[in-house]
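The following block contains the structure, expressed as structure tokens.
Note that one protein chain of the assembly has been removed; the remaining protein chains are unaltered in position.
On to chain A.
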Amino acid sequence: MSWIDIGAIDEVPLRGARVLKTNVGCVAVFRTGPDEVFAVSDTCPHKGGPLSDGIVHGQSVTCPLHNWVFDLNTGQAQGADAGHIATYPVRVDAGRIQIDGSVLRQRSVA
């Protein structure tokens, strides 16, 4: 793992998200609880909706375009919809969000 600092947790609204630009495309960084952070691909597998603009509930997000719901832990679409989004390891250390750069790099090679 190589942790890259991407910002303070307070910069992501509670029950909201911000976008992280990477070489593998946009990653949505979600904050679901006071110290809960997730990072997943920002692009909905249905028709490319920006997931960072969706409603965040529990540990899930609802796509803003056609309401597919994704579990932020697994990246799996819920209910009747079939689809999957990439998830990326993130952690919070002393109020800063860090993302695992090695994974982002591997994905770009793969």
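Things to note:
Following the convention adopted for this analysis, contacts are C-beta pairs under 8 Å (C-beta built on N, C-alpha and C of every residue); 3 or more make two chains touch, one makes a residue touch a chain; residues count from 1.
One rule holds in what follows: contacts and distances are computed from a predicted model.
Name of the non-displayed chain as stated in its UniProt record, restricted to "Potassium-transporting ATPase potassium-binding subunit", "Peptidoglycan-associated lipoprotein", "Assimilatory nitrite reductase (NAD(P)H) large subunit" or "Cobalt transport protein CbiM": "Assimilatory nitrite reductase (NAD(P)H) large subunit".
Mapped onto chain A, the interface with the missing chain covers residues 2, 4, 6-7, 11-16, 18-23, 26, 29, 33-38, 47-50, 53-60, 62, 64-65, 67, 69, 73-74, 87, 89, 91-92, 97, 99, 101, 104-105.
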